[in-house]
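Let me begin by presenting the structure, written as structure tokens, before commenting on it.
Just one protein chain is left out here, and the rest sit where they should.
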Amino acid sequence: MALTDSGSMIAQPRQGQGSLLNNAAFRAGVYQAITLAVVIGGFWYLVNNTITNMSQRGMAAGFDFLTASAGFSVSFTLIPYKESDSYWRVFQVGMANTLLVAAVSAALATAMGLIIGLARLSNNWVIRNLSRWYVEILRNTPLLLQIIAWYFGVFTLLPNPRASMNWSDTFFLNNRGLYFPAPVPESGFGIFLAILAISIAGAAGVILWGRRRRLLTGRIAPVALPALAAMVIVPALAFLALGSPLAFDRPALQGFNFRGGINVPPAFCALVIALSVYTSCFIAETIRAGIQSVGRGQTEAAKALGVSSSRTMQSIILPQALRVIIPPSISQYLNLTKNSSLAIAIGFPDLVSVWMNTALNQSGRAIPIVAMTMAFYCVVSLSVSLLLNIYNRRVLLKER
Amino acid sequence: MAKEQKTSGAAAGAAAFKTFTPMAARPAPKDLTGVTAWLRTNLFSSVPSALLTFLGLWIAWSVLSALVSWGWVNAVFQASSRRECLDKVGLSGACWPGVVVWIPNLIYGLYPKDQVWRINWGALLLIVWLLPLWLPRVQSKIIIGFSTVLLFPLLASYLFLGGPKGWIWTALIAVGLTGFLWSLLTAASESLGGGPFLRLAARLMGAKTAEEEAQRGRLALLGLFAIAVLLVTQWNLDFVPTRVWGGLFLTLVISGFAITFSLPAGIILALGRRSKMPVISLLCTTFIELFRSVPLITILFMFNTMLPLFLPAGVEVNQLLRAIVAVCLFASAYMAEIVRGGLQAIPRGQYEAASAMGLGYWQSTSLIIMPQALKIMIPNIVGIFIGLLKDTTLVSIVGLFDLLSMARAIARDPGWIGLFLEPMFFITVVYFIFCFAMSQYSMSLEKRLGAGERR
Partner (left out) sequence: MLKTILSFVAMTAAAAATAPAQAQATLNQVKARGSLNCQVGTPTAGFYALAADGTWSGMDVDMCRAVAAAVFNDPKKVQFQSVTSAVRFTSLANGESDMLSRTTTWTAVRDTQLGLEFAGINFYDGQGLMVPKAANIKSAKELNNATVCVLTGTTTELNIADFYRANNMTFKAVTAENENVLITTYLGGGCDVYTNDKSGLAAIRSAFPKPDEHMILPETISKEPLGPVVRHGDQNWGDIVRWTLNGLIEAEEGGVTSANVDEMLKSTNPAIKRLLGVEGNIGEGMGLTKDFMVRVIKGVGNYGEIYERNVGAKTPVNIPRDGSLNALWTKGGILYAPPFR
């Protein structure tokens, strides 16, 4: 801090004859040494206590249970899992499910947040007030209650399997969840993927070239649309030329349930809806604040210079608004990931539900299980924060 | 007529200064006033806007009508058991009597019913203590506010907990009571124009100079403390273990503690994180980032089940205390980041100006930087408070009977077995009222504090 700097500047000339206590650097060293000693001492004390207590109470610790067979079933798994798999596999299943929920909800929350954020600024009285109360009600009630409410809502609205909502025998929606066909790759699918990758890379290259040209010459090259079109059309033609190398496994009603296809359970739907609706309120407010933070003068100046309104948004408003919008949005995504731990209330098998609840209960190894759960969330959050900090440093207003 | 006025005004103005009277404004055009115009500009300005209006009205109608038919039209208000409700309306209407019977538990938890007055008195005490903050003529608002935050917990914890008190305990409660009496007397004397209470008391005791005033003021405070000690020793309450605390009361206790603790702790952590001392900065950063990166549910779980393992055998830490500590640490990590954000927004010139004035680190931080930063942070701070109140629902997982677990217990009462949605709805409304009030207050505060800066 600037203050300690100036403090040391005053202290320096006196260093020779003055007391060591007046030396800021020395004092800082002493403070730090004391803090470090206290922290290490406290830490050692806690570890020591824990070891004594655990041995006294005959509690087992250690990670040896990870290879044992779990023996319980998990209602929704992204990666293959069966009852005889190990606890380690259960941990992987939980992580995959948590990440899936977080990713899907974050995408939905962004889209909804954008809509609601713009609706808050609408000229229409009904829309403005409706979106205001949407935000106020959802923001001011506990998420746990909202998740339960959505789950109950899903069940009162959806029919049972025999009376499913049906779209051309391909998509089915009932209170066991959403069913849709599972893609099954056939021979030649690899070639298609390769062509897809090449065309995406090509389009990206063309767009980057256009941007560089704009920055160098100030001329705007109309490359964005053609590049995007090529990115869609080329792989589509290739797909047809290869003879549609992708089959679908369609769901069909058999006995009690639908078999085949992919099933998204209602708990997942309810959780994703609840998380994205809840998070969308916060994102809506950041987007609103972001857009309002860009002064009206900017729009007027752009208009006076004859810049088109879409380009004003793209090149003037958005870059400035995003600086305000992105950091809080990212922490909202992190909150969303952490909030997905509430899935336990409606039984979606996320990491906390399947690992810190079911696996812990069945194995009784509280310490390693809680430690692993926390480690997972730490790794996810810290890596995202790291990226956020890098971004933050790049867009920070430069102070001279 | 307007013309006449102008000419006569100009004529008179030559002789003497006459005040300028502007002509009356013409009424706004007809199509810009009245109900129809409002409707046109706000609801039907264009075809898409009109469609959106109808869509919005339809959404509002379908939500409200479903709620009203379930919660009011089809609901049962008189029944002695859930079976009776089910036989009357099935699941199409709410069954409110079960919630009504349980309302005392939802508010006070399992607190002994003949002792509930203590909670009510605690709430009243807090309100009376904070009341001077809204009285216009009171000047010592900041110190009254601080005294409430710091000393109310002392007084309240004895009021709620009760039981035998040693001399340390007695002294602490007396300090709390002294604070309360002082706040009341100060508010009274300042409202009546007598200045701060202690100065008034000193003058009454015949103090002439400022030095005498300070001296006798301290004496008056000591007298107040003596009275408080006397009162406290006469004051005996039954012990009510925290095990039976619950409901809304417990929710407010936990979040209240967390709110009070998290602000100072967050400020210290944020300053530590920005510190130039590498060890301190590293420790603070580690603490903040780790606590922010894991869900509260895991922290609560860890504190609840593992704290007894961390401590030497035989040391029992109250379960409520464990939950409070966990929530406090969690909240202060979040608060630290908010404070850091506020500090970042203060231009460097302010720091430089402060050190140019010769202020030290603590002086410039507390007098120059923090007041400005705190003002910027108000909306975010209140956001954290609201989040804390909502997050306390998680303590139900570690077995504390907060509002949520009380509501869940209704469904397990043999008489009201399965009654689940109604209590959930009820507590949702309770949470909403508290959180919404807080957010509205923060908005008005923001407006008032920001008044000088608006362009």
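Per-chain numbering from 1; labels A and B assigned in written order.
Just so we're on the same page, contacts are C-beta pairs under 8 Å (C-beta built on N, C-alpha and C of every residue); 3 or more make two chains touch, one makes a residue touch a chain.
These figures come from a predicted structure and were not determined experimentally.
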Touch criterion as defined above, residue of B:A28, B:L91, B:L192 or B:A210 at the omitted chain: B:L91
Residue among A:G62, A:P80 or A:G243 touching the omitted chain: A:G62
Given B:W96, B:F310 or B:Y351, the one touching the chain that is not displayed: B:F310
Residue touching the undisplayed chain, where the options are B:S189, B:S262 or B:S405: B:S405
Residue of B:K18, B:K113, B:R137 or B:R218 touching the missing chain in the full complex: B:K113
Residue numbers in chain B that touch the chain omitted from display: 82-83, 86, 90-91, 101-102, 104-105, 110, 113, 241, 243-244, 286-287, 290-291, 301-302, 304-306, 308-310, 313-314, 316, 319, 396-399, 401, 405, 408-409, 411-415, 417-418, 420
Those residues of chain A which, in the complete complex, touch the missing chain: 39, 42-43, 46-47, 50-51, 53-63, 71-75, 83, 148, 151-152, 155-156, 159-161, 175-176, 254-257, 259, 265-267, 344-347, 349, 353, 356-358, 360-362, 364, 366-368, 371, 374-375
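Rule of thumb we're sticking to: only the chains that are shown with their structure count from here on.
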Distance from chain B to chain A - Cα centre to Cα centre, in angstrom: 30
Chain B to chain A touching residues, read off their complex: 41-43, 45, 49, 52-53, 56-57, 59-60, 274-280, 283, 289-290, 292-298, 301-302, 305-306, 308-313, 347-348, 351-352, 354-355, 359-361, 364, 386, 390-391, 393-394, 404, 421, 424, 427-428, 431-432, 435-436, 439
Chain A to chain B touching residues, read off their complex: 1-4, 6-7, 28, 31-32, 35-36, 39, 46, 49-50, 52-54, 56, 122-127, 130, 136-137, 139-145, 148-149, 152, 334, 338-339, 341-342, 352, 356, 366-367, 370, 373-374, 377-378, 380-382, 385, 399
